Structures are given as C-alpha cells and as structure tokens.
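A single protein chain has been omitted from the complex, and every remaining protein chain is retained in its original position.
Per-chain numbering from 1; labels A, B and C assigned in written order.
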Amino acid sequence: MPEAGHTGEHVHPTAEVYLRVAAVLVILTVLEVGVFYVPVFHPVLVPALLVLSAAKFTLVVMFYMHLKADSRFFSFLFGAPLLLAVAVMIALLFLFFGALTLRGTAGAG
Amino acid sequence: MTHAAATHHTSMGLDSRKMAFWAFIGSECLLFGSLISTYLVYKGRSVVGPYPHDILNIPFTSVSTFDLLMSSLMMVLALAAVQRGDMKWGKIWLFATALLGLVFLGGQVIEFTEFVHKGLTISTNLFGCTFFVLTGTHGAHVAVGVLWLLTLGTRALQGKLGPANAMTVEITGLYWHFVDVVWIVIFTVVYLIQ
Amino acid sequence: MSEPRGLKSWLTTTDHKRIGLLYFWTAFGFFLVGGLEALVIRLQLAQPNGHVVSAETYNQLFTMHGTTMVFLALMPLAASFFNYIVPLQIGARDVAFPRLNAFSYWVFLLGGLLLNASWFTGPLFHAGTLNVAPNGGWFGYANLTERQFSPGPNIDFWLLGLQVLGISSLAAGFNFIVTILNLRAPGMKMMRLPTFTWMTLVTQFIIITAFPVITVALVFLMFDRFFGTHFYLQQAGGTPLLWQHLFWLFGHPEVYILILPAMGIVSDVLPTFSRKPLFGYPVVVYSGILIGFMGWGVWSHHMFAVGLGPIADSVFAATTMLIAVPTGVKIFNWIATLWGGDIRGTTALHFAVGFIAMFIIGGLSGVSHASPPADLQQTDTYYVVAHIHYVLFGGTIMGLFAGMYYWWPKMTGRLLSEPLGKWHFWLQLVGMNLAFFPMHFIGLLGMPRRIYTYSPDLGVTDLNLISTIGAFLVGVAILVFLYNVLRTRRRGERASNDPWGGATLEWSIPSPPPVYNFSVIPTVTNRLPRWSTDRHGPIQDPPATPPAPIHVPGGSWWPMVAALGLPLMALAPLTHTLWIVFVGAAVLLFGIYRWAFEPFEV
Partner (left out) sequence: MPRTRLWLLTAALAVSGCAGPFPQSTLQPRSDFARATDALFTDIFWWAALVFVIVETLLVVALVRFRHREGRPVPKPMHGHTLMEIAWTLAPAVILVFVAVPTVRTIFATAGDAPADALKVDVIGHQWWWEYRYPELGVVTANEAHVPVGKPVQVTITSADVIHAFWAPRLGGKRDAIPGRENRIAFRADSVGDYSGQCGEFCGASHANMRLLVRVDADSAFERWVAAQRAGPAAPAAGSLAEQGKAVYSRSACLGCHTIQGVSPGVIGPNLTHVGSRSTIAGGIFPNDSAHLAQWIADAPALKPGSIMTRMKPPLTDADIAALVAYLQSLQ
C-alpha cells in the first residue's frame, strides 16, 4: 500500500478487534433466536428484534466495513441512500396499510 | 479493475474505486429496500398457504446466519492478512470465506427444495413470490461474491495477488459484508418477525 | 500521442471525448426516431377518426415515442455532455473509469437497438405483423402488461430493454460521481465547480438511487410474465398498484434526471453571454440539490385518480407544490444573471432563454396538476401531454440545444452557423407552441391521452390540426439544424480555443481538445478561472504543447464484449431459450474478467 500514507484512510482495526466483534455478533444472533423462542418476550418481539438486528447491522458496517474509521464521506455515500430506502419503506407501509387514509375501502392497497 | 488508479492523486484523497464501490452499495440499499418493502407490504396478504409460520425453519436458518457471519469474520481476517503481507493466511482466509459462502448457498438450495416439497413454490402465493425473489436476489449476490472470492484466491495462488492489491481485497470485503448485512435484515424481517 | 484513427479506434475507445461523441450521435439518431414516431402520431390525430395507422400500431407508437425520448434520446444526450464536457470543466484528463464509461455506452447502444428491434421482428414471433413493439405506454401499468392481457413479445421487449438500459445508466452514475468528486484540478473546490458539473453530480445521485427501484419493479414484472408469480395480480391478493408505486418512485425522480442537466447547461450559458457571473451561484447549486432530494417525496402525484384517500392526497399535493419554490429560485437567479448584463444574442443564448420562457409554462401547469381535485379532470388527458412537452421539449430539449450550440465548437472544432441557428430557434419556438399549447385546451375540453381516434363531436378537431401543423414545423426546425450541422462539417468557421469568452476551463484548451485534454493540469483559484473579477485575474491557459510527454491509455475491446453479454441474456426470455442466458452470462463475466486484469494505465 504505497499510498496508504497520504490517503490517510487506513486506520483498520486489528484482528483482535475483528474477533471481538464477531463474538458480539454471535451473541446477538443467539439473543435474536432466543427472543423468538422465549414466550416472555413475545409482547415486545418486533421492537426487540429490530433493535438487535440494527445492532448487528451497525457493528458489521462500522467495524468490518471500516466506516467508523474511514472517511465520513463514505458514511454519507452509504447512509443517505440507506435513509432514503428506509423512508420509502415506511411511506409505502403507510400507504398500503391505510394509516393515511380515512376510508376503509381505500386502505386495501 | 486496475490497480493503477489507486496510485493517482485524487481530489478528496480517497481511493476512486472504493468511492465508486460505496456509491454502488448505496445504490444496492435501494434495490434491497424495494424488495424488502414489497415483502412487507404483501405480508399477510396471501390468499392460500403455506404461510411463513408453516414453513420457515428457524434453527436451520440460524445456522446459515451464523455461517454467513463467520464468513464475514474470515473476510476481515483475509484483508488484515493481505494488508500485512501475510499471503499464506491471506489465501487461507479468502478460500475459507468462499467456502462459507458456498455452504450458505448450499443451505439455501436445501431450504428452497424443502419448501418446494412442502408446497411453496414461487408461484404458489404472494409469500412464495416475495420470499423467493427477495432471498433469491440475495443468494445471487452471494453467488457473485463467491465467484469473486475464488477469482482472487486463484490469483493469490498464482502469486498475482499481494499487499499491493490490498485495496482490491478491501473492496471485495465491502461487497461481502454488505451482502452479510442484507442477510441480517432479511433474517430478522422475514424469518423472525413472522 | 497523436489521435488514433479508423473504425477499431472508435470501437475500442476509452477516451471520454469520443465516447461523448458516440453518445451524442446515437442519442440524436434515437431522437429523430422518436420524433418521427411523434409525427406519425400527430398525423393520425390531425383529424377525428384518423386512419393513418391502426389502433395497435398507434399504441406502439406512443409507447415507443415516450420510451425512446426519455431513455434513448434525452438521458443519453445529456450523457454526451457529461462525457465530453464534465472532465474538461473540472480539469481532468478523463473520467475515473474510462473502460466502465465505454461499457456504459455500449450497453446503452445495445439496449436501444434491442428495444427498437421490436419494430421489425414480428415474424420471428409468428405475430402476424411486422411490428411487435411495446404497447403498454411508457409507464407500462400492470396488470395490463401482464401475460394475461399482453400475451405477445411486445412488453417483453420493453421490460428487457429497460432493464439493460438501467445498467448503462447505473454504471455511468457511479463513474461520474467519482469523476466529479475525485478528479478535480487542484484548487477546484466543490463550490468552485461549474454549475453544469454540479447539476451533473446531483443527476447521478438521483440515477443511482432511482434506477434500482425500477429494476426491482421490472424484475417483478418479468417474474410475473415468465415464471407465474403474482406480484401485480389481485387474484392472489396482490395489487397492480404496487407497480404504480414502484414505477413512480423511480419515475418522478426520473423527470428531474431529465431536467437538471438542462438547468445546468442554462446556468453556464447565461453568464457567458451576459458577461456576468451566475447570480446567486450557491443558491442555484443548493436549490438543485434540494430539487433532487424533494423529488423523492412526491411520486404519488401521478396517482391522484387511484383513490389513495384524502390524507395521502393532501400530503403529496403539498410536497409537490413545494418543489415549485426551489425551481422558482433558479428561474429568478437566471433572470437576475441577465439583469444588468451585456447580453449577446447568440443562438445558444436564444435557446437558454427559450428554456426559461417555456419551462415556466410547463412548471405552472405542473402546479395545477399538483392539486388533486383539479388533477382529477386533467390526469390522462392532453392537458398532461401539454405539461410534459413544455417541460421536456420546452425545457430539456431547449436546454440541450443551448448546450449543442454552446459546446459544438469545442466538440467539433467548428462553429455552427449563427443565422441558421436563429432560424432553427424561431421555427422550433413557434412550432412547439403551436404543437403543444393547444393541447392544454384539447385536454380541458375532454380529450384523453393515448387514444388513436377521437370523435368529431368533441369539438377539438381544429385544435388538433393546429397541433399537428406545429409538430411539423418543429420537424422543419430540426431539418434546419441538421442542415446546419452538415454545412458546418464542410464549411463551418473554425473555432478558436474560446469563441465565446467563457469563464470555465473547457475554453482554455484547443477546440477540439487534444487526446490528453490539458497539456498541464491547471490550478484553479476561483469559480470563474478564465475571467477577471474584482479579486482575481484570469488564469493562464495551458501551453499549446505539453512540456513533458503525456501518457494516454490505449483502447480496450473488453467493455464492448462485456456489454454484449447483457442483450444476449435478454434474448433468453424473449426466445424462451434457457441456455442463451448462460452464454450471455459467460460473455459478460469473461469480458469483465479480461477487462479487470488487462494492463491499463489511466
């Protein structure tokens, strides 16, 4: 990497960090499946699962894809479309499940 | 892609290929975003079964998920090895990543065949349509990733991949992790939230 | 270092300037095709109960007219300027990925040919007619486009063609984002970028986010048509509205993909010919970004008649109307740029001003569409057709012609004739108003769009005739332009580096530029490098001969080979022959592989 110096984008974590992140990821996955099977959690199943998977998502993106240490511009290139996609998804869910409509019949799609 | 571009001076001080690749990943967010949105808006609208809870095999898919997570670990280890010039481990980890990718694909093949046996095909109901197209698109991404990793691995075996190509490996990694991240979402949205 | 010649040098070229020219001529050719389709449409509608073409052919004509104009003419015409001009404006030797750039072009060409092949391949599908062109309208609403209601290969051509074209746009999108961000000359900060380059950048961001959505929509349609899924079928619990949402999630941003480059061109042309910097540069740039962004939140204004319910209608009405604000800001800044200037009435300026004058009309009818109750009377009538042609023809096409007259000397080394240019402009302006203005009334008087015949009772016969005459006047205007082009090739005045006194870097080098563009990459210290302002003098133009030899990358066959794989893959579903897909994929992968590992110095 001759240009590693002047591009200043390589502050990659060590293998040890990678392993620790992997451990956390595994634990989170076990938790996810656990939450799914243990009836106690069922009232909060959806939020719990969303939080857990968001955590996994963030860990991989931050550490394995180095966004935490890399240029913030890359975070923008990834984050902006991601937000857009999420916004579109929420808007479509609203439109399809009729929360935005007053009439029952209009909600069906 | 050439390695030459990387040595050029760039206005933002960022590698051009890496930047292009992040833009590509951004674009992929909308691809999978649309697929997942469709899955969600059609959730619970199938008029005939089988329905998700009849058929999804959580223990099996948990193992696949674990497999893909581990492949991500292998991938970063491969990158770290290549970056420090340790091509022996670099090769090992690269092939290990590809292997885990293949295992995942194998799992998907088994899963799909089982579903078909249980009466869920792509045309059975809306669940079948959205499920197979979403997970199938993801699987196709994994397959491309495996091909890519095997190409790099082969070049490493030929001695054509060294620390000078770390950026190539890093970009491969970006792709691979992104595919993993998508699976994290799919696993939750499709399998766990039924 | 001298310019390579011959067919091979064009087929393998990775030079952004040559690719720009290839884009230009291909897209212009498609523009003529789309225009001819429009003329046949107008002939058919010149009178009630017209008999020029059959219903089936008419439906193919307007579908292909819309599809061709949007995807094969306007987008790639803009792309030709992205290719040719953007690297010159930012002081670069080429784009970031020259071979990816070549790939984009070949994919575009092949995708366009694939779509248009449908005009001649009926017999191959035992269709009983020569033409099996797409016939579902340019937004191909499901479930009409499902196999049940469109059994022939027509819609297959459409969806596969668009799928292929999307790949071209996406590849170019990544390429230009990186080019603009990363290959700027020293000192060229983001807020020193020429406005055209800025708008190009915004456009590319819209492209890379909007195209995946239509890709997915088309994949669903493809699966429905070929593999028996039910994404858009109500029998299985689905709904054809899913298609509408996905299409317009793409489709509305798409219209800003079409207009923003033209707005960028106008923002470059006006300052040059009024000898005054662009008024409110940062505001023009930010409003462009804002338009791109807001364009994502309005898609359902194409679906007011669908019955989304009053709350959704109100929300989308409000977001849509809001877009008028940043657009208006641009218009006012342009007028302020002219104000107090020393305006030289060149043809390019004529077209730029024509853009403003006509686009306002289109924008205002847009605002009247944005009001759902009013739109219930307008949607799917000629009033909408009037709107789209004022923004697309009066807007984008006018802007693109401004760009052609402005950059022609840079791209070819010769100046287009100004008197002929004026003739072209006035004929086109009068023609388009004759053609499209009556459509407002035709629509309000109750004539729907997409009808191959109408009743004389409607009372719109004369208006339609006027419209047809106008369309042919536009045709004459285009012929004048073509004549101008031919004349210029042979007898046109040779262009100096800078025939207009432009402020941006492309004018600092010879016309046409040498392969390496800049003998010495300039260092930029302000936004108008070639002008003197209160604070700066003009920069020195690069020397005519490079002080040191400059390495120019050779060509490559592989982008074209890889590109060939895509239409091949598309042939598989068209012909219902599975193995072709593997051949196509193999060609694609082989091309990419060779290209990835061939020695290529940028």
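Rule of thumb we're sticking to: a residue touches a chain if its C-beta (ideal position, glycine included) is under 8 Å from a C-beta of that chain, and two chains touch if they have at least 3 such contacts.
On a predicted model such as this, the values are computed, not experimentally measured, just so you know.
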Practice problem: Quick one: say which of C:289, C:343 or C:580 touches the chain that got left out. | Solution: C:343
Quiz item: Of C:194, C:309 or C:421, which sits in contact with the chain we cannot see?
Solution: C:309
Exercise. Specify the residue from the set C:372, C:499, C:542 or C:555 that touches the hidden chain.
Key: C:372
Quiz item: Looking at the whole complex, which of C:34, C:240, C:409 or C:431 touches the chain that is not displayed?
Solution: C:240
Practice problem: Quickly run down the residues of chain C that touch the omitted chain. | Solution: 54-56, 59, 136-137, 141, 143-144, 149-150, 234-235, 239-241, 274-277, 279-283, 305-307, 309-310, 313-314, 317-318, 321-322, 324-325, 328-329, 331-333, 335-336, 338-345, 353, 356-357, 360-361, 364-365, 367-368, 370-381, 433, 437, 441, 444-455, 457-460, 531, 533-534
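Here is the rule we go by: only the chains that are shown with their structure count from here on.
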Quiz item: If you average the Cα atoms of chain A and of chain C to get two centres, how far apart are those centres in Å?
Solution: 35
Quiz item: CA centre of chain B versus CA centre of chain C: separation in Å?
Solution: 34
Quiz item: Can you give the whole-Å distance between the Cα centres of chain A and chain B?
Solution: 15
Exercise. Could you list which residues of chain B touch at least two other chains?
Key: 10, 12, 14, 19, 23, 26-27, 30, 33-34, 41
Exercise. Indicate the residues of chain A shared as contacts by at least two other chains.
Key: 73, 81, 84, 88, 92
Quiz item: Taking the complex as given, what residues does chain C use to touch chain A?
Solution: 181, 208-209, 213, 239, 241-242, 245, 249, 296-297, 300, 307-312, 315
Self-check item: Interfacial residue positions of chain A with respect to chain C in the complex
Solution: 73, 81, 84, 87-88, 91-92, 94-95, 98, 100-103, 106-109
Quiz prompt | Complex interface listing, chain B residues touching chain C | solution = 1-2, 4-5, 8, 10-12, 14, 16, 19-20, 23-24, 26-28, 30-31, 33-35, 38, 41-42, 45-47, 122-123, 125-126, 128-130, 133, 137, 147, 151, 155
